[in-house]
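Missing here is one protein chain; the remaining ones are kept as they sit in the complex.
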Amino acid sequence: MNAFHFSDTPQRRHRVHRQPGSDQVVVDGKHVAVQALGGGRFRALLDGRPQQLHAVPDGDAVLVQWRGRAWRIERIDATRANAAAAGSEAGVSHAPMPGVVVSLQAAAGQRVSEGEALLVIESMKLQMTITAACSGTVQALPVAAGQTFQRGAVLAQVKPDEEAR
Amino acid sequence: MSRIVSHLDTTSDSYRHNHAEMTRRVQALRELTHKVRHERPARDVERLHRQKKLTVRERLDLLLDPGTPFLELSTLAANRAYGGEVHGAGCVSGIGIVSGREVVIHADDPSIKGGAWYPLTIKKIVRTLDIALENRLPVIHLCDSAGGFLPLQSELFPDRYAAGRIFRNQCTLSKLGVPQIAVVLGHCTAGGAYIPALCDYSVIVRGNGGVFLGGPPLVKAATGEVVTAEALGGADMHTSVSGTCDYPADDEPHAFAIARDILAQTTPIEKTRIDRVEPEDPHHDPAELYGIIPADWKTGFDMREVIARIVDGSRFHEYQPHYGSTLVCGFARIWGCKVGILANNGVLFNDSSLKAAHFMRLCDRDRTPLVFLQNITGYMVGREYEERGITKDGAKMIMTQVGCSVPKFTVIVGGSFGAGNYGMCGRAYDGRFLWMWPQSQIAVMGAEQAANTLAEVKIRQLERKGHRLDEAEIAAIREPVLQRFRAESDAYHSTSELWDDGILDPLDTRNALGMAIVASLNAPFGEPGYGVLRL
Partner (left out) sequence: MTDIRKLFIANRAEIALRIVRSARRLGIATVVPWHAQDRHGPALAEADETVQVFGEPPVSAWLDAAAMIRAALDSGCDALHPGYGFLSENAGFARAVAAAGLVFVGPDAAAIELMGDKISARKFALAHDVPVTPSADEADDPATFAERARAVGFPLLIKGAAGGGGKGMQIVRDGAALADAIAVARSESQRYFGDGRLFAERYVERPRHIEVQVFGDRQGHVIHLGERECSIQRRFQKLIEETPAPGLAGGLRDRICSAAVRLAQAAGYVNAGTVECIVSPDGEFFFLEMNTRLQVEHPVTEMVTGLDLVELQLRIAQGEPLPLAQADVRWHGHAIECRLLAEDADAGFVPDTGRVRLLRVPQGPGLRFDGGVTEGAPVTAAFDSMLAKLVTHGATRELALSRARQALADTVMLGVTLNADFLSRVLQHPAFAAGETDTGFIERHRDALKPAALSDAERRLLLAVAARALHEPAARPLSLPHAAMGAWRN
């Protein structure tokens, strides 16, 4: 059983269980039989009437088309840390351990993409790069090269981009 | 294998009478089961709500694969204890399918006295873990208990098979390579904290879950430290600072999704192979079981009629069909699995005992699981039988039965009295599962016989002192004993005390055995063998 959500309503989760080797899928406790016809085509009943749909996987999400409308449905990885819960903390990078700043890779006001390098730190003879947790604008890099810090210290703040949808 | 020929007359008065009686009994069973599963004090339901907790049934719905069977065990544990208020002994146990795998589930029920552990709760949990051990089934613990029920601590703490046994079983499971997952949905305090700690994986719900050897009140009393439950042992602390728990969850549905994911990635094991084919529904109508069992247990019936309505295609290969006729032995299949069935059709004599021993040896050597259908008052008594060695023969039957290393399953269909219980694999004999039927009885002897015997002793005593008792006085001595024995021999008492793994609707027996047999294949069989037979 997996949790799925429509990409435009991420807070509304649905429980979906596919019984392997069968056409039955249980969605939020109700059974739906879906036949795979090949080539991305599927047939299922809605209110007793057969419907034809198309779907194609896209990573851990699926793009589904029905009667000319399309949706993106995402499967939630239960074990991944829930980013939404840390809403107020979005975009803030904390020091994972005590150490010293080696160099800054970005500047305040700069637009960065998720995963882009913000600064390099060193601790216990190990260097690591702190990257942006989300795409957005760098609000602050409150440390300077050569500065030491404790575990948990705020190393960077990125203001996340507004959601386009 | 040919089908059992049925001689049942479904139009007879006795059939109709039996059917009505069993229907009534099953209805009563269902009503009590429903009450135990679903009726809760409003105050407890509100408290769960406030705490944003789901009920134990809702939790199981989220954990188990939809559209899969769930065999609940000892549903009516403690139904005759603690004023009948501790439904199911405050926890739910069963075998179900999670992420496509058979698992044993132990779920605390926080809506019953806060999920507190009574002595019978401990017994149920230990039994659940014993089942996991014997069958090598992965365990999922849904932890949400207020801890041990203090007033009865002497009955749940110190003894060998009391609370400590839970943790001992967990360690043994771990050593045997059986995965355990704990989902911490409430507080695990003191001893309870060891459940998640001894599991391979643990998931903990933020805000509600807590694991600590001493809770905030105890900590304050002990050292004066003031600390919240969340800070002391909550999800974030344990999953990022102490490493005691593995996965934090935002809420209960999230926690179950994680648990399912964890189980999905564990390596499945190879089951023990036995003779297995495509299953087949019984040829004779299982619904007729209700009419076969007599309303009065003293009336006999042919066990073959019961077998015919449980096994695949009603097919049965009877062993020694003309010898030892009071014990029916033979091979059949249940949900495709070949089993050896022993079923009582009267008291055990020399020949039936020897037949049983030989048959069980065949099954043990050929790796065929054994199913015992009990309806036994005991072994035959009398001088002729003693001279023929009935005691020796009964001993051989018991010795062989204990030596069997194939899985054994027992259903007490009728009565289970005295030594007959032993030979036919009663509770003490390490069967993987044992169930009662709603009208079953179990005692060292029948209630009337016991009441007569004890009353007789009392009457003799009084007579020696010169009292001659009239009918009414005899009845006054006999009746209470009779009532007590009756109460202590019925299926509900047995299941209350966890002398069995549940009372089954006869119609559920086939599915229960089916699930139990395939579950037992998760463990390897031992080597066949037995002790010394007094020949």
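Just so it is clear, A and B label the chains in written order, and each chain counts residues from 1 on its own.
Quick note on the criterion: a contact is a pair of C-beta atoms (placed from the backbone, for glycine too) under 8 Å apart; a residue touches a chain by one contact, two chains touch by 3 or more.
Here the structure is a predicted model, which is why all the values come from computation and not from measurement.
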Among the chains presented, those that the missing one touches: A, B
Option from A:Asn2, A:Gln105 or A:Gln157 whose C-beta touches the chain left out: A:Asn2
Chain B residues touching the omitted chain (full complex): 65-72, 75, 97, 100, 102, 264-265, 268, 278-279, 335-336, 502, 504-505, 508, 511-512, 514-515, 518
For chain A, the residues touching the chain missing from this view: 2, 4, 6, 14, 16-23, 25, 27-28, 30, 32, 34, 36, 40, 42, 44, 46-47, 51, 53-58, 60, 62-71, 73, 75, 164-165
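Simple rule for what comes next: only the chains that are shown with their structure count from here on.
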Touching residues (chain side chain B, partner chain A) in the complex: 61-62, 65-67, 99-100, 206, 247-248, 250, 253-254, 257-258, 260-262
Residue numbers on chain A that touch chain B, as the complex places them: 1-3, 13, 15, 17, 19-20, 24, 26, 29, 31, 76-79, 81-82, 85
